[in-house]
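Note that this complex is displayed minus one protein chain, with the remaining chains in position.
Showing chain A:
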Amino acid sequence: MIEIDGITKRYDGTAVVDNVTMTIAPRTVTVIVGTSGSGKTTLLRMINRLVEPSAGAIRLDGDDNRSMPGYELRRRIGYAIQGHGLFPHRTVAQNIATVPVLLGWDKARIDAKVAELLALFQLDPAIFAARFPHELSGGQQQRVGVARALAAEPKVLLMDEPFGALDPIIRAKAQADLLDIQKLLKTTIVLVTHDMDEAFHLADKIAVMDKGELVQYGTPAELVTNPATEFVQTLIGASERPFRLLSIETAGQAVEPGTADGQPVDAATSQRDVLSELLWTGRDALPVAAADGTLLGKVTLEGLARRAARPQ
């Protein structure tokens, strides 16, 4: 659990993060959004003390994050940034091993961890372990950056626009992989992004920053149905609201009994994507199948329309 308690950062008297209080539940994904310069990065960097706050406190599982030297704190918290920041003079394996080496793990344990992470991020160790970062594609570099952040098995992973430099297709894949890995490792993730689609796709909770203040902190559905300010409304996009609601839940959550014609959609597909498929194929229902192929029922146009409507 991360408790951010009245945290403020002032530069030359101006508060760029202003008295922010929020509690982040363990094993969840929290996404911080807001316009450029709203203080997202500064807030994130105060969690691992790359920036020291002017006032307030941050507690990790109850312990003040100032109870140990900054560098020791940072070895316990994963940190991944835009442009990955891989060490260009070190191989992929050495990059991933950075924090374990700092922590003094023995070689066998480090090697096992590197192999495990490379496999987890779908990078064949035989090919990639000995490569240098400039011998990788942007998507591969980004995966190595996240693998490095996770190498010392941190409970908390901070990510600052980690997918900002990726093309849309690779980005979608990276997001899906991140969710899978988060479920597997049960890491608490705090992620900063500009991309509202990304926020809605990834977040258990979204924190909206505006001029240094936290203007709303809630689930994606709460933000859509009950925006705290005009700014939140604008950020979400008024015309996007029904689609945002649908993008939060999966087909599996909208299943109705019965059968329908056509190629079944996977239960994990977002309702938004199912709606798109229904509209495009001109159908009013599609069958839904579990990952193992068993049919669960159907999703209907009417059912989705009901779910996309403003809650009464």
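Here is the rule we go by: contacts are C-beta pairs under 8 Å (C-beta built on N, C-alpha and C of every residue); 3 or more make two chains touch, one makes a residue touch a chain; residues count from 1.
Quick note on the criterion: contacts and distances are computed from a predicted model.
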item: Chain not present in the shown complex, as UniProt names it (candidates "PqqA peptide cyclase", "Osmoprotectant transport system permease protein", "NADH-quinone oxidoreductase subunit E" or "Glycerol-3-phosphate ABC transporter ATPase"); value: "Osmoprotectant transport system permease protein"
item: Residue in contact with the excluded chain [from A:K40, A:R148 or A:R171]; value: A:R148
item: Residue of A:K9, A:K40, A:H84 or A:K298 touching the missing chain in the full complex; value: A:H84
item: Residue of A:K9, A:R74 or A:R307 in touch with the missing chain, whole complex considered; value: A:R74
item: Where the missing chain touches chain A, by residue; value: 48, 50, 71-76, 79, 81-89, 98-99, 102, 132-135, 145, 148
